[in-house]
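Structure in structure tokens, see below.
Shown here: the complex without one of its protein chains, the others still in place.
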């Protein structure tokens, strides 16, 4: 069974009443709840020792979910490097919403990962532009969210290996909102919804995408390639 | 100097007064007008002999522009095959708006090229999602069109080699509206705007994209590769 | 359980003694044998009524395997169009070896699908260049085949959505030998090995790739998108 670790910054929930009301068990709590219906799940948060991401925890993690926002800078570089190494070795990584600005996502992308944003409490429609992709299996043509933060182009990411979803916002913006990447032996999936004051992680289609993403991201049995000095395979 | 041939179905203009008012010289006339500012340009239309696309014309064409809508089926397969062969040999092809359903575009894509549409006279905003791409050079963050036909996802095309633009529509839709492809030695660029009753081809940013597209699509000096039975390059 | 139909031209086996010795049950027989270890499998061949690919057979097929070589032109266009339509609706398609020149592959690719070739009885090494991809799960760094027909670049295909394998040949050639594509709701996988006079389909790694490919190609539960005139999702 796929082992998932949900990492959450878990700061908004400690100080902001609205966030507490939307996510009384923390964003990680709600994520873990529905992920746990199909996978083995643990949680880890910023203020734990080593941010809860010890060598042991990561070694046992098939797919790591990442939610962060106000405290990206407090994540220690050593832990970022550790997560990065595990992704290259094959661990899956799902980066949610404001995690676009996390150190780990920027390190994996090589770009600023910047974007346009606006908290206006308006709706969002996430279109499926890749209907045969397993990440949108069972999701249909689009996901309608009554409230979501606007994220708009230009989104400063490398062109996704696969563009799976594109979002529409009433203020006139579009956003590449479901993006897959391969890095080393690992797979990375970025998915836009999940502002801390809106109940996006209670939406069943959003949950379905995250669950599909976990299956898509999970490591294969491949052996990590060998690198360095190599003997010839043919007589030369 | 790059030699451009603008191909237009030229049927709406003969029967529809609104279209005549918007494009008194035909859609091809207006396209040729601004393209001619920077390139050598000819026009060709459906009702000419061989649709104006004789072997001679195509042999001298570096980039072909294609606008069609109501009479896709009247384009003879022989001419479609001739254009296809020229694209594989290196001729650039720019497919505009309703040309998405042309025989030549479907043949090059291998898919249905279907989409959602609605003529509602509303606006359209074309976002630049690939700011370093030469096709959007000088265009800025987005193009605002006061009126354009809605084209919406799912657009049944292969994932573009490069996704350059994504459009927003007020009815809630998004559309991959600037897409590049390489086929054989040739390059193909699909660009969404240009409904026959709206003046999109008078918009300077739209004109700039088409001109940039011509430069991007133009053939290189490469020699067409050799195929078939091959002698070894090494002693075996 | 995934339903696989193995389609084989089945002509070489009727006339060529060497081929008969390598594949006494036909190439389709050998393919069906190992595919049947994990999936439900049927076979179909060129000389059957409707080439064995009736509406009923295709409706029940999740993944179609295609092997053809000397009689590509005898495949009726009506059947090609039927297979094409099923791919767009979601059926997976695995095109093997000389199937690169089949009508169905060319129709899905939009290019000539031409390449360099040489039957020299020499070896071939298929390198895994995409180690996290499920198609190469369990395959390791490369597949060594003692004998295979040389297929060399330039291979006139669209840039693959995902390049999974690249082959090396002793005569000095390279070849993009494992390529994935999405077309409509369907997935397509091209895989190079399988010349009729060499025993490539007895190789366990080759078998593993084909089995992995079947899983990768299998349809998802997605509903085919709706196209055509669309009502707005927002009040306009």
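A, B and C label the chains in the order they appear, each numbered from 1.
Just so we're on the same page, a residue touches a chain if its C-beta (ideal position, glycine included) is under 8 Å from a C-beta of that chain, and two chains touch if they have at least 3 such contacts.
Keep in mind it's a predicted model, so treat the numbers as computed, not measured.
**Student:** Identify the residue among C:176, C:195 or C:208 that touches the chain left out of the display.
**Tutor:** Touches the omitted chain: C:176.
**Student:** Pick from C:23, C:39, C:155 or C:190: which residue touches the chain that isn't shown?
**Tutor:** Of all options in C:23, C:39, C:155 or C:190, contact with the hidden chain holds for C:155.
**Student:** Residue by residue, what part of chain A touches the chain that was omitted?
**Tutor:** Missing-chain contacts on chain A: residues 88, 107-112, 114-118, 120, 122, 150, 152-154, 156, 158-159, 161, 170-173, 181-184, 225-234, 236.
**Student:** Which parts of chain C face the unshown chain closely enough to count as touching?
**Tutor:** 125, 127-131, 141, 152-155, 159, 162-163, 166-168, 172-174, 176
**Student:** Considering the whole complex, not just the chains shown, which residues of chain B touch the missing one?
**Tutor:** Chain B touches the missing chain through residues 90, 125, 128, 130-134, 136-142, 144, 161-162, 170, 182, 184-187, 219-226, 233-234.
The working rule: only the chains that are shown with their structure count from here on.
**Student:** Which two chains have the most contacts between them?
**Tutor:** Top-ranked chain pair by contact count is B-C.
**Student:** Which residues belonging to chain B are in contact with no fewer than two other chains?
**Tutor:** In chain B, 152-154, 159, 172-173 touch at least two other chains.
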